[in-house]
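What you see is the complex with one protein chain gone and the rest in place.
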């Protein structure tokens, strides 16, 4: 197992009607690695995540987790050890923080209907263990003081962290994060970065989609650039940053944004290095 | 047997035309506000009573004899009552729940349905049991080869098809129609484009009520009696037709209605159980269609957004 | 902030309301006399006794249920006016059964637990009677149904070996096994119809009636060319009628009630099926004709022709004088007779100086069993199963827009 990459996507394509959203995108992720996925809006990043997690069935290509092909169903994928968060936070808004994490524990719990009905000793043990683990994870992401709040009442940044805790509760070997810092201020972003490092340190491989290229370049071991459903560049942050095609890819954007991107790409290395 | 089949097809088409007038209202309202307006069947019912009331209390005795004057006036009366009830229902019961979860307006709709049925029974004179409805139309049936159809049935089919076509044109061509389609697809964007969703919803309810009102009066002329229960049963059929055709689609609702009319009447002669089980077959068909084509025959394909 | 209370909408509303009430106070004024209404001249020193009614007073069937209630009320009012039960005032206690057995059971329990309830008129639905019977029987409360037609209620499931089910249960209406066969004899033997189609509404009354009709008609040599069922709430019968038409019957027997039968007859004619529609007492109602019943349609009804029966005419006159909102409907006259059977037997049981107590219930049951009088539906009396002995049936035919008696007699098996 250890020899196989943690996650491997082979030439994944996705076609909606006549629209080719993804075209032969491949990705490889070693154990304990953080890989960034960047690209302009509509490049197909989230579609790619959906294909990995079984929410979409790719038109062609395959996805392997630890060398085993993943089934095409989101529930099975999660059971196999691939967890994700969502670009537009999708918590269970009227459940408490703790319950949200317990939902993540679902796949690792064993109680069947009968056991749930009777609440026997075995059930109680399992339930206690699940709560313990959930509290550990809330502690890990720094939310233990709000475990009884309804998740809808959490501030934005906390909701993002709760989503990560919920995903971690499924005991994944690979974690997919869809724009984990979107809408965060610099302090929160920094905290998120540290959190992702700590997740990595527990042996979980992480794939991150992010618009904030600075964030990506200072976080990831390798970076993949998607443009219009095609894999443009793949390499270390340094390689990607230096690639002229990446700058070009962002040129289809409004002037201010291009300006910002160009600045980030050219100056980002120095700042990023200091940040690390 | 052939004659019976032809006759049943004719019966099915007439029944389908009737259902279509109600189904269009279901489908329009659902398309705009994603609400199963269970009370829409009752709008149809009050339309029929509105037509009867017009005949009983408004029309002068000599006008009652002239069907081409009396019938349009009764239709007008029925439509006015339907529209008023429907708009009141929207304003009082549904609008405050616009942002509530879906279950809330659905249950409200059930409540409104029961309320209207009972209100008519209790407060319309003698409506505790079936009321005769005047046959203000040509009463001699038409005989076409093996098929006999009441003239009122032909009228029903004609009116139903014409109204469906007009509605389709209105939704496709007019300014308001475009606003409706925009609201149906994405209410938020529609609002940003300067469309007033309240107005669109009110117009939608009104259009549904007009069709139901016309349907109610023509139903009375065709069947010759009405009671406070006609809305529920025909409403369930109409809703089933709308779902069958793919709710939200005008074409689907009309075709779904004709399918239901035909299934009901052909089941009488062709399927096991005969007349005792005819509408069981409608529901069986509905379940089968929904299981294999969850969006109905003409509904939009399911979109999953993550 | 100080003016807050005054601006309060609640307060304002209350002030306005109070003002309105005070103003209105001088308006309508109605004083009612003390003591009980019409029974002022009777001796009611021993209090009041109750006649219960269990019938659907709400929902779809309430039209029939309210007719039952009002007719029983008429009987009670008349009894009070005549001082029928010495020393007591009678009151009616109508209870809604919502046409469902479980609510009927609640209503019956409620009545049965009141020691002043002498008897119960009801129910409309046979299935409700099934749940009401054992409850009333346990407390020995007499029940007289105006409308249950299922023979099993009195004679048990095995009709060839009849056994009385509850000795508290009586009915003034005839069961299906008289009315159906009588209609069959008329239609086949007298009217000479040999190809008959049978349509029912699938409910207890209609289905039971049609089944008995079919048995006798077949015995009489007619051919049942088609049997169909229409939905309870159906109004468009074209599908069923087209199928019936294919069998080219020369008559249609309809087991059901007039709200469906009238339109059915009319729609049959609309489809070119111009044959008479016949039914039971459920369609013997002027509304059948209003709703589309055509010339030549037939109905059987219990008792001698109403034109010949003074008591029937009196009932109709008295009912109409009451200005009830609801019509007496198909079961009004039966209900009137049922209530009178209870009241008459009660009067006999108590005699001139009797006092009501639970120990009188056995005697009351016996007196109901031997009750005999002329009612709105003809002679009212009960056989050993509690069924009506009134086997006189009349066939009516729609003639120039009215029901006219065509033949009267008894079914002799």
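To keep things simple, chains are lettered A, B and C as they appear, and every chain counts its residues starting from 1.
By our rule, a contact is a pair of C-beta atoms (placed from the backbone, for glycine too) under 8 Å apart; a residue touches a chain by one contact, two chains touch by 3 or more.
The working rule: contacts and distances are computed from a predicted model.
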{"item": "From \"Domain related to MnhB subunit of Na+/H+ antiporter\", \"NADH-quinone oxidoreductase subunit N\", \"Hydrogenase\" or \"Putative membrane protein\", the hidden chain's UniProt protein name", "value": "\"Putative membrane protein\""}
{"item": "In the full complex, displayed partners of the excluded chain", "value": "A, B, C"}
{"item": "Selected from C:42, C:74, C:105 or C:350 as touching the chain missing from the view", "value": "C:105"}
{"item": "Candidate in contact with the missing chain, chosen from C:162, C:202 or C:369", "value": "C:202"}
{"item": "Hidden partner chain, residues of chain A it touches", "value": "53, 55, 73-75, 78-79, 84, 86, 88-95, 99, 102-107, 109, 111, 113, 116-119, 123, 126-127, 130, 150, 152, 156, 159, 166, 170, 183"}
{"item": "Chain B residues touching the omitted chain (full complex)", "value": "30, 34, 36, 93, 96-108, 110-119, 122, 236, 239-240, 243, 247, 273, 276-277, 279-280, 283-284, 286-287, 290-292, 294, 300, 302-306"}
{"item": "Missing-chain contacts mapped onto chain C", "value": "1-2, 4-5, 8, 10-11, 13-14, 17-18, 21-22, 24-37, 48, 50, 57-59, 62, 66, 91, 93, 95-96, 98-103, 105-106, 109-114, 116-117, 125-128, 130-131, 134-135, 138, 150, 152-153, 156-158, 165, 202-204, 206-208, 229, 231-232"}
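Quick note on the criterion: only the chains that are shown with their structure count from here on.
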{"item": "Centrality ranking, top chain (CA atoms only)", "value": "B"}
{"item": "Most heavily contacting chain pair (counted by C-beta pairs in contact)", "value": "B-C"}
{"item": "Label of the chain whose CA centroid is most distant from the centroid of chain C", "value": "A"}
{"item": "Chain A and chain C: spacing of chain centres that average the CA atoms, whole Å", "value": "72"}
{"item": "Chain A-chain B separation of Cα centroids, rounded to whole Å", "value": "49"}
{"item": "Distance from the mean Cα position of chain C to that of chain B, given in whole angstrom", "value": "35"}
{"item": "Chain B residues counted as touching two or more neighbouring chains", "value": "none"}
{"item": "For chain C, residues that touch 2 or more chains besides their own", "value": "none"}
{"item": "Chain C-facing residues of chain B, complex", "value": "1, 3-4, 7-8, 11-12, 14-15, 18, 121, 126, 128-130, 132, 141, 143, 148, 150, 222-225, 227, 229-230, 232-233, 264-265, 268-269, 274-276, 278-279"}
{"item": "Complex contacts: residues of chain C adjacent to chain B", "value": "60, 62-63, 66, 202, 228-231, 233-236, 238-240, 242-243, 245-246, 259, 262-263, 266-267, 270-272, 287, 290-292, 325-327, 329"}
